[in-house]
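Left out: one protein chain. Kept in place: all the others.
For subunit A:
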Amino acid sequence: MGSFSCTQIEKSEINFNRLTLDFNKQEKPKQDDRSHSFTYQYEIGKYLNVGKNPKLDEMWEEKLNSFKVYDEHTRTSSNYRNSLSTPKNIQQFFEECPLIKYDYEYYMFRFFIQEKYEFKQYGLIGLPQKYRWAYWKVITLQKGIINKKIDSQISDASDCIKKDINRTLISDVFKEESVILKLDYVLTNLASLYPKVGYCQGMNYIAALFLMVSGVKEQETVCVFAELLDSSFYMFNLLFKDDLPLLFIMEEIIMNLIQVKLPKVYDHFINYNISPSIWISKILLSGFVYLFDLLDCVLFWDYIFIKGTVLGYTNLIMAMVTIHKDALLTKDEADLSTFFNFQDQKIRCAENIIKQALVKPIEEKEIRRIMRKTDKKLDLVELFKFFGKEGFEKLYQKFSKGITK
């Protein structure tokens, strides 16, 4: 698989309406499927009740069909691939890119390559659950890490993974031995592929979420996670490597933004001597999973895949503080520290937070401004002075030297 260009060009104008999801309408698995544990595990991604909207399904199907190469009748009902009088390059594509298995994934890939901006706009309008994993795969696909040899190996991280593997209970399926083994496979392989990152607590939650959405496809989960670790757009290697440098930069950015945009909230935290970093670190390192409802996390991740780690996380955290600012001002120290533990409180709020994030996104220049002004001695300050500008990619490669592939 070659190296695909994935420049994340942002256009400032957002001209679309996010479609409302109905959580009561949900594709139900057959009773027989659910009663059979193994089948259920493999289908779980398909049946996650992230919400449904028939218009969304229709919009996506129409769009993906527009990328069909040939309009011949399908020769089998199972997939389109057999219907293609396949040009060699398409056949070769499937051979060289095992991450793309189905025709709708191939059409999605073409959609991404040919209409990047619209591809992202479609994602922000909403994703049908059946296409979600394909979307996540395609948007992260850059270097084809799937081609690298992936085998379970013993690494220094193994002991840490072993400790956490049985306490990643984001869903009951992670009580099942076969699923636990797949999570172990993902984390162990990531640690092998990126020895300087190894394993950091929090990665287990993100990997578990991806496994759920993928339908417990462990190799594909490794690939998507690996792209996040590699890419300058997501920079996960700098988030999880020793000393967690991206975490500290993100905390600095978000604290500054809260201070400027929500000064009363900021002062309230200071008065109680509680730092928002107590939950910012949980959100960043666990990909929201530690604090939020699992299905909310899926929606948050749609947004993060489109916006990237820095802007994605920042926009969402600022949106969630903005929405809850009045409530936060009434809370004392103990309640402030646990305020956003929405998972325990069984509160679902992703749609509102994402809508707010879309209304008031943080601009790249604001991040550069914060970095120019900060007096904190943080590892990545120099890098983020160039955030969104020419030269950032080159500097990123310097900071990630020896970590990324």
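Annotations for the structure displayed:
One rule holds in what follows: a contact is a pair of C-beta atoms (placed from the backbone, for glycine too) under 8 Å apart; a residue touches a chain by one contact, two chains touch by 3 or more; residues count from 1.
Here is the rule we go by: contacts and distances are computed from a predicted model.
Among the names given as "Protein SDA1", "Thioredoxin-like protein 4B", "Ras-related protein Rab-1" or "Calaxin", UniProt records the absent chain under the name "Ras-related protein Rab-1". Per the touch definition above, the residue from A:Q129, A:T221 or A:S286 contacting the chain not shown is A:S286. For the options A:K55, A:K163 or A:K389, the residue in contact with the chain missing from this view is A:K163. The missing chain, though absent from the display, is touched by one residue of A:E177, A:D242 or A:D375; that residue is A:D242. Check A:L64, A:C200, A:V213 or A:L383 against the missing chain and you find that the one touching it is A:C200.
Although one chain is not displayed, its contacts with subunit A can still be listed: residues 160, 163-164, 167-169, 200-202, 204-205, 240, 242-244, 247-248, 271, 273-274, 277-278, 281-282, 285-286, 290, 331-335, 337-338.
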